[in-house]
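A protein chain is absent from this complex, but the other protein chains hold their places.
Chains here go by letter, A and B, matching the order in which they are written, and residues are numbered from 1 within each.
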Amino acid sequence: MSFLDSLMLGLSMVANIESFLALGIGVAVGVIAGAIPGMSATMAVALTLPFTFALQPITGILLLLGVYKGGIFGGSIPAILIKTPGTPASSATVLDGYPLAEKGQAGKALGMALWASCTADLISNLALILFAGFLASFALNFGPPEFFTLMLFSLTIIAGVSGESLLRGALSAMLGLLLATVGLDLIYGTNRFTFGDANLMGGLNFIAVLIGLFAIPEIIAMVWNPKAFDGQKRAMGKSWVEFSEYRRCFKSIVRGSFIGVILGAIPGIGAAPSAFLSYSEARRTSPNKANFGKGELEGVAAAEAGNNGVAGATLIPLLALGIPGDVITAIIIGAFMIHGLQPGPMMFVINADIIYALFIGLIVSSVFLFFVGSVAIHGFKYVADIPRGVLFPSVLVLCIFGVFAVNNSIFDVGVMFAMGWVGYFMLRYRIPAAPFLIAFILGPLLEDNFRQAMLMSGSSPAILFRGPITWFFWTLTAITVFAIIRAGIRATRQHRALRTANQA
Amino acid sequence: MSFKKIAAACALTLGMTATGALAEYPERPINMIIPYGAGGATDISARAIAEALTAAAGTPMVMSNVTGAGGATGSVAVQNAKGDGYTMLFARVGSHTVNPAMKATLPYTLDDFRFVTVYEINPVVCAVTPASGINSMDDLIAKAKDGGVSYSSSGVGSLLQLAAVMVLREFGIEDPLKATVHIPQKGGGEAATAVLNGTVTFICTNSSALAGFVSNGQLKPLLVTTPDRLEGFDAPTAAELGKPALEQLVGWTGIAGPASLPDDIAAKWGEWMATAVKDEKFLAVMDKAGSVINLMSPDEAKAFIEGQYQTFRKLVDDLGMRIEG
Partner (left out) sequence: MHDRTIQLQLGIGAIIAAAFLLLVAIPTWVSSPSNVPNIILSPLFWPWVLAGLTAITGLAMVLTSIREPRPAEPAISEIDDKPRAWGRLASIAAVMVVAMVLMPRIGMVWTAMLVFVATAYLVRTSHPKTALVSAVVIPLVLYAFFAHVAGVAIPQGDFVRLP
C-alpha cells in the first residue's frame, strides 16, 4: 500500500459524521473537565474510556484524544481565573495568568492561552506526523543516565522562576525536594518519613500539593486582611487578545512548542516540566524580562505553548514504540488494546490506514480546540466578575471536592490544607512557590534516575557521561549555571549601587 | 463522655443500622476500590467487570482508584472500612501475596481481608529484546552466571521483582540477588520501557503487559508459566523446560472485603460473580489481555492465595529479601 493509498483510506475513515462528532464532543468534555480542579485530563480520559468500548476503534480513539487535548487546555482556565491549576500542566500558567486576571485582563490572558495552545497543538501534531520515527528512536536512547542529566538541567529552571531573590528560590526548591522524599524508597522499598501511615507511603499527592500551594494561600490571605480584597472587582477588561500581541509572543510560542515536542517524545517527563522550561526560556530571552511573574502576556503564551506542545508528541512513543509517556497515554494504549490494535512499529505497516486516520483527526482536533476553547472562554469568563466574598469560599469548596476526587482520599484533602499553610507562610515571607513545585516534580525523577544509573554501572559515576546526550545536557547545565551566577552577581551589584545612590 | 465512649456509642448505633440494612443488601451503590492507577492491568480488569457486576447486583458499582505504595494505600482503605459490604477491594497479586511476603512494615496482613473470589488469572512471561542476542532461557542463565544481567520491575515488592528472582532461582542461580541486578522502575509501563531501551536485560511480567511488544517484534518471549503454550507468544512453557514449579507464578485479580464481612454478603457476591463472569463483553476484554477466567469460591480463593503466599514467603526468607525498615 502506497503512502497515497493509506492517506486516502485514512481520510475516508475520518471523514464521517461520527468521527467529527467524537472529536468535537471529546474536546468539549476535555475542556470542561480540565477546567474543574481535581478532575484533570487524566480523570476525564479514564472516565471516557468505557464509552469507547462500543464505538469503532478510530472513533473511540479520536474521542479519547479529543478529551486529552481539551483537558490540557482546559486546565489553564481556572489557573488564570482562580489561581487553581486545573491540571498540573497548567501550573506555570498561574505565574502570569493570575496576575493578569487581577489586573482585569482575564479575557486577554485566556485568549492568549487559547491561541498559544492551538498553535502549539498544531506544531506538535505536525511533528508527530513528520518526525515520529526519528523522535521515537531518539526517545529510546534515553536511559537513566540521560534522564538524570536532563533533570539536572531542568532544575536550573528554578533560577528563572525565583523572582527577586535567588536564595529564596533555592530555599523553596529545597522544601519541595524534601517533601518529595516522603513515601516508599524506590530502590529498596523502605519507609521515608511515612510514620507507618499507608497514606504517606504513596507519597504526597501532587495535585493536593499543587492546589494547596496556589489556591489556599490566596484564601487565607483574604481571611487575614479582608479589606485589601473587598470591593475590588475584577472586570474582564478588554475581552480579547489582539493579533499584534500574538505576533509579539510568536517566537516564544514556537520555542515552547518545540520544547514540548522534544520533552513529550521522551516517555516519563510529562507536560508540567515542559511548561516551566518554556516559561523560563521565554523569560530569559524576553525584552520584558522584569515584567514576568507580574502579569506578562508572553509568560502565559510560553507556558501554554509548552504544555500543549507535549500533547501531540506523547503520541510518538505511544504509536511508534507502544510505550506510554504518562498516565493518560497509558489509558489510551489500553483503548487501543481493547480494540485489538497493538501500537508499535508493526502498526505502521499493518494498520497504516488507522495511523493516517489518526493523524488527520489530530490536525482537525487543533481546529476544534480553537472553536470549543473560544466558546468555553466566553462561558467561564464571568467567573472573574463574581465578588470575592462569594468566589473564595466557592473555590475552597471546589478544591475540597476536586482534591478528594483525584485519589478518592480524604487524607489528600488534609494534605491540601496543610500545604495551604505552607504556601501562606511562603507568601508572607515572600518565598516564591514555583521553585517548590518544579523541585517537587523533578526531585524524585532526579534521585531515582541517579540511583538507577548507579545500579546499572555498579556505582561507577562514569555512566553519567556515556554518549552524546549526557554530554549535551552537562554542557547545557554548566552554561546555564554560569549564566545564572554571572547574572546574580551583576544584579546584586546594581541593586547595591542603586540603594547606596538612593540613600546618598 | 470521652471521645472513645462517643466513638463506641456511634459504632454501636452504626452496627445496629448496619444489621437493619443487611436484610436488603445492597440498598445503595457499592464503592469498589482499585488499589492501582488507571490504565493498569487491575484497572482494566476491574472496569471490564464493573458493568456486568452492576447488572448482576442491581446496584451501581462505583469504581475508585486509590493508588500508592504498590497497592498498599488502597488496601488499607478497605482494611479500615466497615464490613457492611459497601466498600470492597479489587485485590491483586502484588498487593495481596507479594507485598505481604516481602514487606515486614506493611500495615496489613492477609487476615485483615475476607476474599469473596479470585476471578482472573494472568500467566507470567519472561522476555528480552531481540538485540540482546539471547534466544532461550539457557542463554539467559549462561549470561547471568557470567554476570552483568539485570531485570526491571514496577517497584520493590511487585510481582515483577519476585517473578524474576523465582525464575532465576529455579533455573539454578543460587543467589539471584548477588548474581544479577534488580533495577526497579516507577510502574509497569516504565519497567517494559527499561528492557526496550537496554537499561536492563530481561523482564518477567504479566502476558497482558507484553502482548503488544511481542506481537510487534520488539521483545522476544523466553518462557510462559501456563501449562499450555500461550497464543501469540512463541515461547516454551515452564513445564516444557522442566520447571513445573513456576506454574505457581501467575498474576491474579480477586475481590475482597474487610475481615469483618459477614457470610451472607460474601454469599451474595458469589452469586453475582457467577453471573458477571459470563458476560460476553467482559470475556472479550479479558481474552484480549490474555487472561484466563477462573472463578473461585471464597474457600478456593483463600487456599489459592494462601498457597501462593507461602511459596513466595519461603523464597523471600531463603534469600533474605524481606524488607524490615
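By our rule, a residue touches a chain if its C-beta (ideal position, glycine included) is under 8 Å from a C-beta of that chain, and two chains touch if they have at least 3 such contacts.
On a predicted model such as this, the values are computed, not experimentally measured, just so you know.
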Q | Identified contact with the non-displayed chain, of A:96, A:121, A:296 or A:447 | A | A:447
Q | Option touching the unshown chain, where A:7, A:21, A:47 or A:469 are the choices | A | A:47
**Q.** Residues of chain A in contact with the chain not shown
**A.** 36, 39, 43, 47, 165, 167-168, 170-171, 174, 177-178, 181, 185, 187-188, 190-195, 219-220, 222-231, 387-390, 392-394, 396-398, 400-401, 404-405, 408, 410, 413-414, 417, 420-421, 428-431, 447, 451, 454-455, 459, 496, 499-500, 502-503
**Q.** Footprint left on chain B by the chain that the document does not show
**A.** 10, 14, 17, 28-29, 31, 62-64, 320, 323-325
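Note that only the chains that are shown with their structure count from here on.
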Q: Between chain A and chain B, tell me the centre distance in angstrom, where each centre is the average of that chain's C-alpha atoms.
A: 32
Q.
Quick check: in the complex, which residue numbers of chain A touch chain B?
A. 42-43, 45-46, 49-50, 53, 140-144, 183-191, 196-199, 201-203, 267-268, 321-324, 327, 330-331, 333-334, 337-338, 340, 342-347, 407-409, 448, 452, 455-456, 458
**Q.** Touching residues (chain side chain B, partner chain A) in the complex
**A.** 33, 37-40, 43-44, 47, 50-51, 64-70, 72-73, 75-77, 102-103, 105, 107-108, 150, 155-157, 181-186, 189-190, 192-194, 196-199, 208, 211-213, 215-218, 281, 285, 288-289, 323, 325
